[in-house]
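Report on one structure; see the data block that follows.
So, chain A:
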Amino acid sequence: MKKWKSYPVNFRIGAVITGIMLLLIVVGFFYTPYNPTGMDNSAKLAAPSLRHIMGCDNFGRDIFSRVLKGMGNTFLIALATVAIGVVCGIIVGAFTGYYGGWLDEILMRVNDVVFAFPSILLALVFVSIFGTGKYNVVLALGIAFVPSFARIVRGEFIKYRDMDYVKSARLAGVSSLRIIFVHILPNTMTVLLSSIMIGFNNAVLAEAGMSYLGIGVQPPDASLGSMLSEAQTYLFSAPNYAVFPGLMIILMVLGFSLLADGIKER
Partner candidate 1 sequence: MEDLLLEIKDLNIEFHDHDVPERVVNGLNMKLKRGEILGIVGESGSGKSMTAMAIAGLLRRHDMKIGGEINFEGTEILHASRTEIRGFQGDDIGIIFQEPMTSLNPVKRIGWQVEESLRIHRPEMSKAQRYALAIDSLKSVELEEPEKTYKKYPHELSGGMRQRVMIASAMICEPKLLIADEPTTALDVTIQLQIVKLLQRLNREKNTSILFISHDLSLVKQLCAKILVMHDGRVVEAGDTLEIFTHPKEAYTKELIGAIPKVEKMKQL
Partner candidate 2 sequence: MKYVGKKLVTMLITLLCISFLVYFAFDIIPGDAALAALGTDSTPERLAALREQLGLNRPFLERYFEWLINFVRGDFGVSYKYKMPVADMISSKLPITVIMALMSFAMMVVISLPMGVYTAMNSGRRVDRLIMVVNQVMMSVPHFFMGIIITYVFGLVFRLFTPGGFVSYETNFGKFISYLIFPCIAIALPKIAMSVKLLRGSCIEEAQKDYVRTAYSKGNNTRTVLYKHVLRNAMIPVITLWGMTLADMLVGSIVIEQVFNIPGIGRILLTSISYRDYPVVEAVIVLIAAVVIVTNFCVDIIYQIADPRISVGENG
């Protein structure tokens, strides 16, 4: 491990923010100060206080508890989305880049078609066909993310497939699958890592957008996006309702993008 001080400032700030966010998310899985769906009629739209540090929403639910749950939901959805995108992207990119030929030609055309289709639009198609819900959003966003990862991986594989060490492995009789996953794939990780982080951010933003539109996480389950949508009605009387969920989205995205920048700089 290198010394903490030797990392760029961006990276350090990003690491601190991301650390705090992850901590809050993990805590939120096991403990919230109040029941995030429990309503308290006496505390409707309560202002932030010692009892409710972020105040309460229009049903008297504790905003802090809901923010914790919402962050967890957003995080898991973004994670699942990126996982689908990365795994499928690696498979498509690795095979097309390594083998080339007609398979490459066809898959890359398909890739272009999906890439041309905006991710939110794809999610809307999914939702209108299969109905609303977080699993449909995850699936739609995941598919929308495949092309960009596939392109990156393909480019890397094209770069590596004719390198001498790969050629000698081939001559030594190593199977193609082994070359792809053991000899080449680990080398693409540095390039993939920063695009994974950027992808994660896009997923967080996209999920928040979907839930804001009411097609992602469904009530009464909490999500940062849907909280913002509800908060908008009470913007004048309870601005805190909008501020905290929004702030959490910003911090999550900011932390990761600072981390990604720091990785690129090094």
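Per the selection procedure, all candidates are chains of the complex that A comes from, given by their letters.
Assume a residue touches a chain if its C-beta (ideal position, glycine included) is under 8 Å from a C-beta of that chain, and two chains touch if they have at least 3 such contacts; residues count from 1.
For clarity, every value in this text was computed on a predicted model and none was experimentally measured.
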Candidate number, among 1 or 2, whose chain touches chain A in this complex: 2
Of all residues in chain A, those that touch candidate 2 in their complex: 109, 112-113, 116-118, 120-121, 124-125, 127-129, 201, 205, 208-209, 212-213, 215, 228-229, 231-232, 235-236, 239, 242, 246, 249-251, 253-254, 257-258
